[in-house]
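All protein chains but one are shown in place.
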Amino acid sequence: MKDELRQLLETCIETGSKEDLEALSFMIEGVQRKINRKNSTYIDGLLHMEKKLDNHSCEITIPLNSAIHNNLNIVHGGITATVLDTAMGTLANYLLPEGYGAVTNQLNIHYTAPGIGDQLRCRAEIVHQGTKTFVISGEAYRSDGKKVAYASGTFFIIKK
Amino acid sequence: MKDELRQLLETCIETGSKEDLEALSFMIEGVQRKINRKNSTYIDGLLHMEKKLDNHSCEITIPLNSAIHNNLNIVHGGITATVLDTAMGTLANYLLPEGYGAVTNQLNIHYTAPGIGDQLRCRAEIVHQGTKTFVISGEAYRSDGKKVAYASGTFFIIKK
Amino acid sequence: MKDELRQLLETCIETGSKEDLEALSFMIEGVQRKINRKNSTYIDGLLHMEKKLDNHSCEITIPLNSAIHNNLNIVHGGITATVLDTAMGTLANYLLPEGYGAVTNQLNIHYTAPGIGDQLRCRAEIVHQGTKTFVISGEAYRSDGKKVAYASGTFFIIKK
Partner (left out) sequence: MKDELRQLLETCIETGSKEDLEALSFMIEGVQRKINRKNSTYIDGLLHMEKKLDNHSCEITIPLNSAIHNNLNIVHGGITATVLDTAMGTLANYLLPEGYGAVTNQLNIHYTAPGIGDQLRCRAEIVHQGTKTFVISGEAYRSDGKKVAYASGTFFIIKK
């Protein structure tokens, strides 16, 4: 496994462009964040998520670069969705007692501006907290303050 | 850059678990897919997307593993959203004449079952094709045939 | 009550235009449909709903006229939503055993063309039937066959 990994990296280094190697570096650093427990999942690590959390909101910021772009060289809408969903789900889980978890049942996103610039900041807030579900809203902003996306979601409360 | 990459990998190899190294291998292979032009973006490569496309539908299949899991050890809903959005957007772009592109304006996803098993298959179909927008539906299935998610989205037609 | 109703009608007759009286006639006929049990609720009656229902779909057709228009003289999007939601909910309730009911938890509608012409036909189909929820899709068509709207919704199964 280890030698295969080294060999795999060498092949990329030989054949990849500068941009490819930067993407590679970004991703390996992402896995390292998971190894170092800076992030709790590979995806959170891969996206270099920084979280702030309190009883009313969850805010996640990620750096932007070509590793998470779509064909039009802006942030892939699925990545914005991933960060919004993570912020919303993290907030729901934070508010639940031990032994309970929240899973996304429905997610709705309006995209309002291209995701460009240095970073993306996503902020989730509670719209409704019931006994079986949460409804949570989320907003995503670029470095220049422009709103990139607006989301709402239904989260089911489950026993773990 | 190259030596830093090698050093970064060595640190991961030293400190990472077997699962960490597998995730790492999966991701470096993903970048390699972009380098080899098997996929057109890093995200498509990272998720090891395999696409089938015709005038009526676009189907994308990805392998599942812990690298794309959420905290509950099932596929992160944002990853399902990413593959669905990619399938829907790829279909819209395929149907447009040269010089035009389609961007996601609104995305709506109902999650219907946990994303487990070997792979995820997403299929997009046209609901409505207008002069300014597409409405496209998408469905995601697990290896055992169970429907994992159902999506619909509005795509804006833009001049590139 | 009865004399007040008669007086109310006379005031409308004196002051209303031909269009006003047609709207009035349409609405009183709607209440009559409820009285005669042709429809089970006032709203169903008011909209003159005609339903067809089997194990796989529910289809509801309504006549169109200025009584249900918005400011732009096309069918109010809320009316289209009402008919779609009714078709979807009727189908869900039809598939449930005695003692159980389905309530709308989330409704998502894409409007694809102006609602004009003689009538609106809405058709609901099951996307997913689980133990706690249904996901149901719906489509609305005009007399000329053009698709007016595309909907999906989550319905919760409750004990009545």
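Residue numbering begins at 1 within each chain, and the chains themselves are lettered A, B and C in the order written.
Operating definition for what follows: a residue touches a chain if its C-beta (ideal position, glycine included) is under 8 Å from a C-beta of that chain, and two chains touch if they have at least 3 such contacts.
Fair warning: this is a prediction, and the values are worked out from it, not measured in the lab.
For the chain that is not shown, the touched chains among those present are A, B, C, taking the whole complex. Contact with the chain that does not appear here is found for just one residue of C:61, C:82 or C:137, C:82. Within the entire complex, the positions of subunit A that touch the omitted partner chain are 106, 108, 110, 112-113, 127-128, 130, 133, 135, 137, 147, 150, 152, 154. Even with one chain removed from view, subunit B keeps its contact list with that chain: residues 105-106, 108, 133, 154. For subunit C, the list of residues touching the undisplayed chain reads 1-2, 4-6, 8-9, 11-13, 15-18, 20-25, 27-32, 34-36, 40-43, 46, 66-72, 76-79, 81-86, 89, 93, 101, 103-111, 114, 160.
In this section, only the chains that are shown with their structure count from here on.
Over half of the residue numbers found at the subunit A and subunit C interface occur in both copies, marking it as a same-residue contact. Measuring from the averaged C-alpha position of subunit A to that of subunit B gives a distance of 14 Å. Averaging Cα coordinates per chain places subunit B and subunit C 38 Å apart.
Distance between subunit A and subunit C, defined via averaged C-alpha coordinates, is recorded as 40 Å.
Among all residues of subunit B, those that touch two or more other chains are 106, 108, 110.
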